[in-house]
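Every protein chain but one is kept in place in this view of the complex.
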Amino acid sequence: MTEPVKLLVGAAVERMEDARFLAGSGTFADDLVREGMLHAVILRSPLAHARIIGIDASAALAMTGVHAVITAAEIGGDIPLIPLRLAPLPEFEPFRQPVIARDKVRYVGEPIAVIIAETRALAEDALEVIDIQFKALTAVTERGSGAHALFDGANDNVAVRYDAGFGDVEGAFAVADYVRTECFSVQRHTALPMETRGLFAEWDSVAGRLIVTGATKVTFYNRRTLAGMLGMRTEDIDLIEIDVGGGFGVRGEFYPEDFLVPFAARMLRRPVKWIEDRREHLMAINHSRDVACELSIACRSDGMFLGLRGKIFSDMGAYIRTNGGVVPAKAAQFLPGPYRIPHVGVSVEAFLTSKTPVGTYRGPGRFEANFFRERLIDMVAGDLGIDPAEIRRKNLITEEELPYPINGLVPYEGPTAYDSGDYPAAFERTLSEIGWTEKQNLQGRLINGVRHGIGLGCFVESGGAGPKENALLTLEADGSLTVAVGSSVLGQGLETVLGQIAADTLSIPFDRIRVLHGSTTLLDEGFGTYHSRAVVMGGSAVLDAGKRLREKILQRAAERLGRPNSELRIVDGLVVAANGAAISLASLARDGDLSADGTFSNTARTYSYGTHAVHVTVDPRTGAVNILDYVAVEDVGHAINPAIVHGQAIGAIVQGLGGVFLDHLIYDDEGQLLNASLADYLVPTASDFPTLRAITLELRPSPSNPLGAKGAGEGGIVAVAAATANAVAAALAPLNVEIHHLPLTPARLWRLIKDARDRAAAA
Amino acid sequence: MKLPSLDYTCPATLTEAIAALASHDGEAKVIAGGQSLMPMLAFRLAAPKLLVDIGRLPDMDRIDISEDGVDLGALVTWRRIERDARLAQAHPLLVAAIAHVAHYQVRNRGTVGGSLAHADPAAELPGIAVTCDAVITIAGANGTRIVPAAAFFRGGLETVLKPDELIVSMRLPAWRRGRRWGFAEFARRQGDFAMAGVAAYYNLDAQGAICDAHVGVIGVADRPMRLREVETVLNGRRPSIELVRHAADAARGAVDPPDDIHAESAYRRELVGVLLERVLASAGDIDMPEAT
Partner (left out) sequence: MTSVSVHLRVNGAAATMTVEPRTTLADALRNELRLTGTHLGCEHGVCGACTVTVDGAAVRACLMLAVQAQDRDVMTVEGLGDAAHLGPLQRAFRKNHALQCGFCTAGILTTAHALLMDEPDADEDRIREVISGNLCRCTGYLPIIAAIVEAREACRGMQREAAQ
């Protein structure tokens, strides 16, 4: 009666979603087809800043097979504004994006018209003959261009400025032995999921209902938003989540098309499909990063940190979209990182330019903040003659100091504290894995024409954001289990992870579990997937529902078998009593509904943490960087599926390395995006970074949730620029090159080296 | 990014192909592997009324090796070059350069004729053609003509091809025995177009001095270039560390690359010097002192 139960939680089980993807039988937005379906193409602004004088679509409308050209005039009335879902500072309100441009365009790619035609190709043909007259206005492409206010009624292009912090920063700087200030920046780039966005909207004229498929991330929120914009009841709209080809923060927010495509379907009473093409993806989906920072640190001469002062300057692009001020706010919040810094002051300036609006991309603000801080720490270590590892070791928060409050850095958030962990342990593990001590003699050395450098970057990363998530578990009449959850799946393996949790809780075989997610049809309310919250929140909700369902199952079985609950257990699809009597789950389910709701609410965040270490070589003649070894150590509390966690880490590191070396959305002075193709917007390929190691620790579970899990989706990216740039800087230190700005393109590194040599020669 | 509306024909003979090209007042375009043209169509940067698919023309996918040189039919793919074991002897520079062309899938479809006709300034084959004094055979409504590679490229994505003409083949002069050679390019990622590339070869005369030096560069001008100044530096001198440096400096001085989104001009200029140094060092088995 006591044979050990093999638990799935904690095991690297194969993913339940893989078979369909591997067989090509997944269903993505562009795979949907309906009788009578029409295709939408968006005409986007070719200019960064202009008045729209007139739109002549007559030639397009005259083409056979073109059903409509929808402009602001067709939408009429007040053009709906995209709401601020996160970080909704009131200062941002005037800068919200209308779902379609009426009088003015403010970035290249802003929607002006929607062409609806029988085929996508035909709609593109029609787009070419729509004549729009513009009056070009001066584009603003950098901070401080106040002479050209982009919004009527605004004096300049600053959307918000605020100060925040804790302690006595001025006092700390006043008494410090040593102070250093440097300016850094991270370039504008974006997530680039492999599937572009896509929506499929169907209008049911009879029922007056709208169904939008292809939604994800925050479907319930987006449904409410859409209902408000269309003047419909929320319950008359459903948003359906199907397979999704990657999200990384950018996909699933409410974009202009999330209104335009359903609007078109309702207007034409026909199913309408819109698939973003890659060119428009690069100018339409949220951009991210694009943060500059002036960072000052105050230290004692022994390297103990006393105070940190940061000024964050964040280019938000042309509008403030759903993510509000998350990017600059988080860049400010994560400036102190995993270190004991008693006095911290941050100031944030979010400003507008004539570029695509900015939103979150995996590790928003953190990737930037860690780069800024960890670079400065290495400079401090150099100045003070302290080993870069030693200065970190001295200042890392110890376990005894946890929970460690970091209040007051984000004006729209309440108190928060680093929850649990052993930061020094993860740090030391990283040092031993990379061989920090043994490799010190390589720092800056020239061997076979390339210089070696080893760099470190420590981080702490928030996840598991509240407020809540819901789940519904249903035992089906065939004895299988259906798990429905409000979390969204963006390709990260959530079906498997939730299936593991449900399987263990209910002792139901994994292959008898089906996980449904995201769609508004599944539950009354769901909260979605962002801020590394799906496992923490959705998983805990599934656990809660599972426990409740287990009780219900046992209760019903007790009645049927005439034995008390305490003598019953669930084994492999049967409820078995101590006396050997048994009844199948299927049989119990056929007696009537056997389902249970579960929920999990949380105000505390999880904080994963760790250290990255990188060993690079730099060819000083070409600026080419080669990564010889990369070690990322992160404590995620509890890894429900270690293989999935490992995959998140490796994938995040490679995305991060793209952000360090490749990804860059480049604009000219007129606000034209110069690289809106995958030939010119570069992301890592298989041959770029072949040697990476990710080590998942489970040292300390999170106290905030019953799984003990911490968000694990984003931690892998947040220290990549920090550690890698430090390694490159270490390699080039003998040449007196310092790194302040990303990306580290070969040409930029070459220029830094050349300028340093020219300075040395002149001196 | 759907293609613009167009007609398509797949002629069985060269004569038919030329007739089809000539029939459309300059609005017809040749397609073979399509690896350069299809992206142009997808972005609607090209919008021909008719595509003439020469992919099934007979005898245009031959690789002929003779005492006169290497003849590459217009339909020869990168994959065919990569796999033709004879070419390692017959033209090792070609093989080395072609190894850098694009990615696996593109290499299965991309053709010699397509690369020449597309005339990307950073493409490897046009660079080899110019460096090696190749000649290109062109057939058109007014008959066949043979154009030296040096005269074939007119500018960025521009050639002497007339609307009713197509490339039949390219001939590389015979590879002389004992030749010293090298090829190097620098790209942001594997398979990307080069930010700069250098091809070079020479022979040594009885005195051990360089003769018949050929040096070409890609990716640093609106078309592939021969660097005659560098060849002049090399010819008549024995390979040495000093000569390599001198030649690399001459190469830096001989190019004036444009800025682009990937790099400033000065960087590309320097790349040309560094790459030529590496090419000549490897060609001459010269152990260059380690740069700092």
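For clarity, chains are labelled A and B in written order, and residue numbers in each chain start from 1.
The rule is simple: a contact is a pair of C-beta atoms (placed from the backbone, for glycine too) under 8 Å apart; a residue touches a chain by one contact, two chains touch by 3 or more.
If you're wondering where the values come from, they're calculated on a predicted model, not measured in any experiment.
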| item | value |
| --- | --- |
| Where the missing chain makes contact, among the chains that are shown | A, B |
| Selected from A:Asn323, A:Thr520 or A:Gln655 as touching the chain missing from the view | A:Gln655 |
| Contact with the hidden chain (one of A:Asp243, A:Asp544 or A:Glu714) | A:Asp243 |
| Sole contact to the chain not displayed, among B:His24, B:Arg62, B:Arg109 or B:Arg237 | B:Arg109 |
| Chain not shown: contacting residue from B:Ile18, B:Ile31 or B:Val272 | B:Ile31 |
| Options A:Leu192, A:Ala265, A:Ala541 or A:Ala577, residue touching the unrepresented chain | A:Leu192 |
| Chain not shown, touching residues in chain A | 12, 14-15, 17-28, 30-31, 33, 121, 191-196, 243-246, 248, 275, 277-279, 490-493, 643-644, 646-647, 650-655, 677-679, 683-690, 692 |
| Touch residues of chain B, complete complex, unshown partner | 1-8, 10, 31, 33-35, 38-39, 41-43, 51, 53, 55, 79, 102-106, 108-109, 189-191 |
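One rule holds for everything that comes next: only the chains that are shown with their structure count from here on.
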| item | value |
| --- | --- |
| Rounded Å distance, chain A centre to chain B centre (Cα mean) | 43 |
| Footprint of chain B on chain A - complex, ascending | 119-121, 124-125, 128, 277-279, 446, 448-449, 620-624, 662, 666, 674-675, 677, 679-680, 682, 684-685, 687-688, 735, 745-747, 750-751, 754 |
| Complex interface listing, chain B residues touching chain A | 1-5, 39, 43-44, 186, 188-192, 195, 261-264, 266-267, 270-271, 274, 290-292 |
